[in-house]
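Just one protein chain is left out here, and the rest sit where they should.
Chain nomenclature is as follows: A, B and C, assigned in order of appearance, with residue numbering initiated at 1 for each chain independently.
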Amino acid sequence: MKNTFGNSVAVTLFGESHGEYIGATLDGLTPGIEINPEYIAHMLTLRRPAGKISTPRKEQDAYKIVSGVVGGKTTGTPLTILIPNENVKSGDYAPMQTVARPSHADYTAQCKYHGFQDSRGGGHFSGRITAALVAAGAICKCALEQKGIFIGTHVKKCAGVADREFGDLPLDIQTLNQKIFAVLDDESGERMQQAILTAASQGDSVGGILETAIVGMPQGVGEPWFDTVESLLSHMMFSIPAVKGIEFGAGFALADMTGSAANDPFRMENGKVVCTTNNNGGINGGITNGMPILFRTVIKPTPTIFKPQATVDFATMTDTVLQPKGRHDPAIVHRARIVQDAASAIVLCDALALRFGTDWLH
Amino acid sequence: MKNTFGNSVAVTLFGESHGEYIGATLDGLTPGIEINPEYIAHMLTLRRPAGKISTPRKEQDAYKIVSGVVGGKTTGTPLTILIPNENVKSGDYAPMQTVARPSHADYTAQCKYHGFQDSRGGGHFSGRITAALVAAGAICKCALEQKGIFIGTHVKKCAGVADREFGDLPLDIQTLNQKIFAVLDDESGERMQQAILTAASQGDSVGGILETAIVGMPQGVGEPWFDTVESLLSHMMFSIPAVKGIEFGAGFALADMTGSAANDPFRMENGKVVCTTNNNGGINGGITNGMPILFRTVIKPTPTIFKPQATVDFATMTDTVLQPKGRHDPAIVHRARIVQDAASAIVLCDALALRFGTDWLH
Amino acid sequence: MKNTFGNSVAVTLFGESHGEYIGATLDGLTPGIEINPEYIAHMLTLRRPAGKISTPRKEQDAYKIVSGVVGGKTTGTPLTILIPNENVKSGDYAPMQTVARPSHADYTAQCKYHGFQDSRGGGHFSGRITAALVAAGAICKCALEQKGIFIGTHVKKCAGVADREFGDLPLDIQTLNQKIFAVLDDESGERMQQAILTAASQGDSVGGILETAIVGMPQGVGEPWFDTVESLLSHMMFSIPAVKGIEFGAGFALADMTGSAANDPFRMENGKVVCTTNNNGGINGGITNGMPILFRTVIKPTPTIFKPQATVDFATMTDTVLQPKGRHDPAIVHRARIVQDAASAIVLCDALALRFGTDWLH
Partner (left out) sequence: MKNTFGNSVAVTLFGESHGEYIGATLDGLTPGIEINPEYIAHMLTLRRPAGKISTPRKEQDAYKIVSGVVGGKTTGTPLTILIPNENVKSGDYAPMQTVARPSHADYTAQCKYHGFQDSRGGGHFSGRITAALVAAGAICKCALEQKGIFIGTHVKKCAGVADREFGDLPLDIQTLNQKIFAVLDDESGERMQQAILTAASQGDSVGGILETAIVGMPQGVGEPWFDTVESLLSHMMFSIPAVKGIEFGAGFALADMTGSAANDPFRMENGKVVCTTNNNGGINGGITNGMPILFRTVIKPTPTIFKPQATVDFATMTDTVLQPKGRHDPAIVHRARIVQDAASAIVLCDALALRFGTDWLH
């Protein structure tokens, strides 16, 4: 279904980096959800380039909701968000970019779209499109909080610098959701930003690891085949540009563990079944067990760098060298975190609506 | 859509570990694909428990195809495979298992199915169901080979022992597809199996990492949002029991790389665009670039172990201790590899059919 | 998605008329639904050829459920029904039928499947496949009755003879569901059967109109775009071989009515909103209004007749004349009625599960 994802709650994305609007349509929301404009604006702000470590392109992200909301509440019919592309300098880009930027989608877009793709600023492949996903996800995330489900993501690692581990999850999530640079340990965050600036000064870029925690999910959501909660979340996460890996719970570390160390023992706590450890990240057999959902993604280094790179011109099918110009981020990991939150919220709303019906948020 | 996955080519799974049949329906196959019974049988054999390191349950996996094939060729209409459960000893299991095996789906199944689930041998959550997925995937994998697309998976790591890196991919894939214990370096394989036996002797289990390589995929397949090739493959892989992580290309190692090291430079080679490195695993912007697709999954240690484990009885909602009995694998990583191949083949057939039409295999 | 239909509750069909099995997989059923074998057998009996007016092929339809049921109740995981093809005389049919039977799918199957289709007895296009749909639908229909939702269909018209109009719907539905030849007025039914026999004696066939009534549906189910209840039901009904038209409520008669005559006035009755008339067939704006759902389909005359027919041989691409042999029905309208009931039940279960969640039947 390509640019639409979800079953009961679904999101459709559209737009290009240098087009008039980017946008998203969110379908299947429970009617009567209160729209919190500050909440949406806050999440869009967290996604926006900020400070020395980000590109100078500063969009206001003055989104507007053009359908699906009346009197500040969702109607239950499709909610469409438009975000105008204000600060576009098309002159930075040739009308058709035929020199493929390595590890960008220029060449694969050419293979798929035969030269008709919008190549300005990455077109439909641009990270800019995630602004619409964030706005849509903000509505879902805010609604989930009304049901006691909270989502937060920190930069677990960036440019070789690690953040501290998650501790008190509800508290950590609350803290992270207020931070521009989402780390649990600010001193680590400072060092990360320093490392990003160092890479930038060398014309280079860095990547990192994002860790997301979700608390408050009810048990019994998800499917054994094929719509496991891991399947749904990973399907969505791999749509976020630059994500190249995802792991749940202990993830790849499980490869070096024995079963006796890896298994999460159950026990009763206040009349509720809980796990003593959470190596499975809140999901057993594809279905939520009531423990926090935990996953990590890897964000590859921003492919645009300020060093000459060997590549090809696919118009002439010849080798060439690319010397990038324009404005770009030496890192996006700190911005991608809010995309991950938003994207997760949409997936959870869909899974919950399928499980409990379209009125589940009432 | 739960137990059905795919758009143009789709697979539906059904069955329980101790039911009469497990099975799969494969829909949307190009008509006229030759069915190779030896190929299917070979793949089923590779999935089956074998040798000292696996459970004594030895199914013949005497599958039969009951629809969609006439004269040894696909008709283009749904192909259903049935595999009888021959060697069932229901006595090993209580009619309703209310003591939740840690890190199994017993408790989450209870939350979702309210006690109506088939709990014998894991029911619909059982790894046994993957036999049907393997049979279905074998048909796809065999068909892909007619188009020059080859898939192979090795046990990259198991119980702390690493296999050698991939080298000559087409050759390595060919070799792996003949091996019972799929390693590139047999000496490493011996040490892995020894480590598995050691764990087994301690009543414990181990996990590992599987690495899959796919060569021959045409460029321009996949979507930017939301059906990236990574999204489609990961959605499927997280359906395989025990998979808790997936990474493409350099994967999580990208977190510690700079852009200049991570980017895959393009160059011309024999009139074709290739990449000098393949840190993106053959996928840029969600779309194949013609380079080999490379991904790794982590397989958690088999949750069934022969040590007492703290857990709960969800019938009485009380703490208890589980002492497992019956027959189980101290490792499944070496068996899961063929499931990963099969599952990949189904995903690729769907993506190719969407791109090139339902006759694409002619 | 082809041979799978539905979102939360979905059915997958497979099999060919002369293959080993036909079957259906029903996914997404609420766990704990009691399976009533007599109910299923009864519905299969109503679909089976019977009496002088039907083909001598008499299948026992000895279905078996091979997954998704434990202890006589649904598990919530996919329920697969297999029906063996017992009474197959392949000798009646050439291995490859290249003389296209007019108004059958022989020629279009050739265009789509390039000669690889199973042409024996209509293959996957055969009305025989509806036996699996009936078995699957029987489970849904029986479950709906537990929630007070009842479905019944009568032969409204056949061979120029009309049945009486629906009267007391709950009573009429109850009566119809016990009848082999489903008419409200038995005398009309006798005349219909006589007319069918007359057509048969002339080597010809007849069609008819089926009218389905559904009582007890809750209000507020369905969508304005694109999954209106009419859209969902019609999508399903046009899968039933021979259906060439569908109309809801007053249907095509609305073309000759004025708005003042066609509109269904609302009024309160026992604290509930009802309509004084039901020209909209229980659906306004695509959504149920609580009134009975009413629709009619037209069943074309069985295309197989015992008269010479002009046609082509698509192997040689030449004109030829077809002289049919074998066993066939001079009418299927009286058998299709139970298919329509079963198919409706599946659609309603899906719509209700989407609306009220997967546990809606508890």
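The rule we apply is simple: contacts are C-beta pairs under 8 Å (C-beta built on N, C-alpha and C of every residue); 3 or more make two chains touch, one makes a residue touch a chain.
Because the structure is a prediction, the values reported are computed rather than measured.
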> Where does the absent chain touch, in terms of which shown chains it meets?
Replying inline: A, B, C
>> Using the touch definition from the top, which of A:Q97, A:Q117 or A:S344 touches the missing chain?
In response: A:Q117
> Taking the entire complex into account, which one of C:N177, C:T288, C:Q340 or C:T358 touches the absent chain?
Replying inline: C:T288
> Considering the whole complex, which of C:I40, C:I65 or C:A109 touches the chain not shown?
Replying inline: C:A109
>> Out of A:T75, A:T98 or A:Q202, which residue would touch the omitted chain in the full complex?
In response: A:T75
>> Counting contacts across the full complex, list the positions on chain B that touch the omitted chain.
In response: 7-8, 77, 224, 354-360
>> List every residue of chain C that touches the chain not included in the displayed model.
In response: 1-5, 7, 13, 100, 102-105, 107-109, 111-112, 124-125, 129, 157-158, 160, 199, 203-209, 219-228, 230-232, 234-236, 238-239, 241, 243-252, 254-268, 271, 273, 275-276, 279-281, 283-290, 298-305, 307, 309-312, 314, 317-319
>> For review purposes, identify every residue of chain A that touches the missing chain, sorted by number.
In response: 1-4, 7, 10, 12-16, 19-23, 25, 27-28, 31-32, 64, 66-68, 70, 73-80, 82, 112-118, 120, 123-124, 359, 362
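Heads up, the rule we're going with is that only the chains that are shown with their structure count from here on.
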> Between 0 and 180 degrees, and as a multiple of 5, what angle does the rotation take that fits chain B onto chain C by Cα atoms?
Replying inline: 180
>> Between chain A and chain C, what distance separates the C-alpha centroids? Give it in angstrom.
In response: 45
> At which residue positions does chain A touch at least two other chains?
Replying inline: 7, 224
